[in-house]
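The complex is shown incomplete by one protein chain, all other protein chains being positioned as in the whole.
For reference, chains read A, B and C in written order, and residue numbers begin at 1 within each chain.
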């Protein structure tokens, strides 16, 4: 008798393949050139996370980190020489403070240019654009605000301000933009996180093209 | 004896593959990121339509809706959990009011930016550009006008103004632009609809680059 | 005994595959969307030419026209329903007046935008840019001029002004730009024509980005 149920291990393998496929797609969109950017998702009771400092479009499934519910790496043996993403504490804060099932870190130049337009405002906002509806819960006629925080010399130092920002997140925001840096964007699962990242990128492209 | 005729069923299968291939192509062109946009075509006496709210570049043939001549879904059993495109009533209005054999819904940022330049005009227009000839019936020396309607909070609420717009369509227009949203573009068959969508996108890129 | 010489027929087959591959590449570069643009090359004593009015990224080798030295189509039987490129008389004029072994017709928006900047000048020019060296014979320190002609309502009507322009071609120019339309670009063989087309596209991108 053949058991057709997908085992937990097969599920991990399948999720890892999907993450690598998405990293290649994000590279082509310009979100993770220069080894920047990253991705992670919940898997079972734990997490899967991309490695740091490698060409993201070339990451293979066996190079991804597996972590338990406490973010302890469980497959370190097979990953010597690799370093987990520097974003780890930031990803972790987002998992702990929101309902995120996946988090994407984008270095898209579209986002960083949009952040350069008005340096004093506490958030970027859009209203009455159809694409806003691509963000879960966002209402077409309301102003959709994504908070902006300042960058810090080291990525791990961002944790404090990002955590503070997560505590008072504007309605339906599913991302935090980091000035001079990029964005952290999340969703209930990895496909929703991807949808949100595409929507925010479109909205920044639109802002850049219509702001003079 | 082998009957080499393509059966109706084989034709449906082939059309579904083509639609999925085009969706991948449209994603790369930036027309359906964030799960936006859509496509549908006449098939036999009925229609094929893309699902709503899914990553368009990953749609598989077996995820497309089949409908009869009255737009009743005929393959619902195999599609639980999927939702037909929210554009359904809009696609339907276009099939009923024009000779369309296929309709494309585009969220191209090029089009939405072009719509932002002059907010009061009732249409975007171009003249004396070779690319205009890519629109069936369009004459190089005439002004080619594509009507613009206002967006509405819910996509289905667009039906009324889109239908009114279809009643008094400018000469040879094969699209209707929706401010802050995107476009509905059609053709006699799916390849003509694609050609028209590429032409309108090119024309909007040109307008954006030459409007200061 | 096996004869390893490539037969004339095999050479035709190989050239047709290359042209189809280049059309797919040109589509991705935005040079032949909306079924615009085209390509042709000398093959043996005759020519190979792309069909008109079809999605260029989907052209298959068996859809290309073969012509003899007098531009009479020799494989018409297998191509019913296809129309040879409307550019045929223009391609022909270029073959007759220059040493071209291949001609590319581009609808690149980069070129048409560059042509919109200064509507009175008889040509676009560049000097002291490394990319100029990609044009055969062009000298880095000289001004490289590409002549510009006006567009006409029908593509075949361009033949007269294009022919006149070919008679007094500026030094080393390997293209003629058509205002509001695109460009005809050629080279000794198809790879040189492609190189020239890429160089002219780069030069127009540069002009567009640096002209305010």
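Quick note on the criterion: a contact is a pair of C-beta atoms (placed from the backbone, for glycine too) under 8 Å apart; a residue touches a chain by one contact, two chains touch by 3 or more.
Bear in mind the structure is a predicted one, so any value in this text is a computation, not a measurement.
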Shown chains that the omitted chain touches within the full complex: A, C
Candidates A:17, A:62, A:75 or A:116 - the one touching the absent chain: A:116
Contact footprint on chain A, counting only the chain that is left out: 30, 33-36, 55, 107, 109, 112-113, 116, 151, 153-155, 178, 180-182, 208
Touching residues on chain C - with respect to the absent chain: 128-131, 134, 139-141, 191, 194-196, 198-199, 201-202, 205-206, 209-210
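Criterion: only the chains that are shown with their structure count from here on.
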Graph class of chain-chain contacts, one of line, ring, star, complete, other: line
Geometric centre: closest chain by C-alpha means: B
Computed distance of Cα centres, chain C from chain B, in Å: 31
Multi-chain contact sites of chain B, meaning residues that touch two or more partners: none
